[in-house]
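Every protein chain of the complex appears in place save one, which is left out.
What follows is chain A.
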């Protein structure tokens, strides 16, 4: 192509770009109204209304009620910190706190790591992978009640798991009869149900890891384990932090899995009660202690918030160290 032609083309390109800029500037300068000032608020109205009515307002009520002795049908009087003092003396509260804390500590490492491995497994383009991805998502789709019913039947003394154990020559294990085994079973159920959900989050992150990094490491002679540790993990680190935050918050407010496996009273002598189970049990019903339950709710809120901050902070620290390392 002649140099003159190239120059002419460039001028033409610049021209189009300039004209577009002028047109845009014109729109702004002439004050063309892109929308009526009320329009954004009309569009936001349904969302904000639901938010105000069913999140903000109940939150304020919870804070207020936490300092009263309100009951379901009786408006409460201000009692200051009494609910919180009662909590310290409430044996069930400490059991619930212990169980919820254990839940976070034991469930989170598995939900951070296992779904990542699963995502790596289905990330590869091989025939039938679409089917496997969708199939692994089934436990997420199924309601927690249905899933808990399936597992309580499988973990029953005469259920599938014990049937397999027996066929292998091992004695029956009373998964749901012992308060500790029941709690661990509920945790396993939580991890199992969350696998697909976190797998999808990791898949989105893996899609952004440049393939070249893996190839370069492979050329340098790094094996699969080495590549996982030095290429994959650093690349999806921020996603691991996100998954850690999400799963620790949801683990600290666990309700359904334990409620369904252990029953409304929280297993033998209430030993399997969690914090939210305690909220539900004390705050509802005709004679519910709304004030006390609100104080418990506030504790759940504060713990969730602290966990979120803690995990995010740990993640930021890690990333900063990462940057230092690269320098």
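What we mean here is this: a contact is a pair of C-beta atoms (placed from the backbone, for glycine too) under 8 Å apart; a residue touches a chain by one contact, two chains touch by 3 or more; residues count from 1.
In this text, contacts and distances are computed from a predicted model.
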{"item": "The complex's invisible chain, by UniProt name, from \"RNA polymerase sigma-70 factor (ECF subfamily)\", \"Paraslipin\", \"Carbohydrate ABC transporter permease\" or \"protein-glutamate methylesterase\"", "value": "\"Carbohydrate ABC transporter permease\""}
{"item": "Hidden partner chain, touching residue among A:106, A:121 or A:217", "value": "A:121"}
{"item": "Residues of chain A (touch criterion as defined above) contacting the omitted chain", "value": "23-24, 27, 32, 34-37, 39-41, 43-44, 46-48, 50-51, 53-59, 61-62, 65, 72, 118, 121-122, 124, 126, 130, 132-147, 149-154, 156, 158, 160, 163-164, 166-167, 192, 195-196, 200-201, 203-205, 207-208, 211, 215, 218, 238-239, 241-242, 249, 253, 255-256, 260, 263, 276, 279-280, 283-284, 288, 290, 293-294, 297-298, 300-301, 304-305, 308"}
